[in-house]
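Below, a portion of the complex is reproduced, with chain positions unchanged.
Order of writing sets the chain letters: A and B. Residues in each chain are counted from 1.
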Amino acid sequence: MAEATTIDHDRHRRTGSAEVIYAEFKTPEQVIKAFKSIQDSGQNVLATRVKQDAFDLLSSEIEGVEFFESARIACWKGGDHQPDTPATSIGIVTAGTSDLPVAEEAAVTAEFYGNKTERIFDVGVAGVHRLLRRVDRIRTCRIVVVVAGMEGALPSVVGGLVDKPVIAVPTSVGYGAAFNGIAALLGMLTSCASGVSVVNIDNGFGAGFLANIINRL
Amino acid sequence: MAEATTIDHDRHRRTGSAEVIYAEFKTPEQVIKAFKSIQDSGQNVLATRVKQDAFDLLSSEIEGVEFFESARIACWKGGDHQPDTPATSIGIVTAGTSDLPVAEEAAVTAEFYGNKTERIFDVGVAGVHRLLRRVDRIRTCRIVVVVAGMEGALPSVVGGLVDKPVIAVPTSVGYGAAFNGIAALLGMLTSCASGVSVVNIDNGFGAGFLANIINRL
């Protein structure tokens, strides 16, 4: 079964990015094996949902690996080719403190691919003035990632304030009728603001990755 | 089976209001029979979800019946005792044009019970400045009923702007992931604003009735 995980080294040529390691259900040994395989092909390496034990192993065996704790991301940027940095920034907006890990996953992912980011955190809709005070800063970004749990209303408000693409990320933050992110997901899909699209619950990586693609158009 | 519908004439003494006729699944004949029964007991009469044919029959047989078309309410205010009018108003706020019938059901219900209302319509969160321009007017009200479909985000924003009780009414307006009001319902139940409570989908009557009770405290 040694060949069960076939790293898709051709992916970089085909879609412009190296394969990414989703570490959630992998053992530390599986993570490090996949990590080295991509590293050996000369590419930068990004691993998401990395737990402390996997990072400990990574940092003891691989020089130069970085760990972003709240983002749960481990990465290595010693590849043969480094991405250039677009002139424009990616905005990362969050509703509450609890959404921070998902927002950081999006931000660190975008930065891994060479982008500048603007973090505008804790501007939930129940205190809309906090958001309005930051609108000018949000408007300087080329794309806006909006991360929110509970009722997930923030993308609707942001989408009505800017003329940029909004990538909405529902989070599983909440309880009761939040149903682990379903309330936020439905709220974002039915947003009355145009220009909003949605990724999976808690999928900070997907939002950061897509923001990078759009920022490079 | 003549006695199948037993009008609860004692209800007024016990809970302060006459029984209300929910006409949705009743024939015009059943509606008029219930209408007359309450009328004969000397109380004002309120019927909700009244269709055109039922109203036509009502207006041909009962003098002084009023019909509020967009609210789908028929009522008669010739009872022995009329409610006094509280000094404070009830605000009725809606997100979009399609939410109007439910908002009107709430407003006309509140007025039937003797209240003054303030209608602040079409101030959805995707254009938050429209809402902010009306905040002062909303703040003059003692209770605010907020009616919204789609993602149902409006109560969260309003709840963060006022220090009054907010009664949120999800509507079945929307399509796809709106799931006939479920998205709005979940959004309102998980609202990050405090001071918000929720009634059933499309239940404008319930919101107007509760607002009246609170306004009379």
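One rule holds for everything that comes next: a contact is a pair of C-beta atoms (placed from the backbone, for glycine too) under 8 Å apart; a residue touches a chain by one contact, two chains touch by 3 or more.
Just so it is clear, the structure is predicted and the values come from calculations on it, not from any experiment.
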Subunit number of the complete homomer, 2 shown here: 8
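One rule holds in what follows: only the chains that are shown with their structure count from here on.
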Centre distance in Å when subunit A and subunit B are each reduced to the mean of their C-alpha atoms: 43
Footprint of subunit B on subunit A - complex, ascending: 95-96, 124-128, 132, 150-153, 156-157, 159-161, 174, 176-179, 182-194
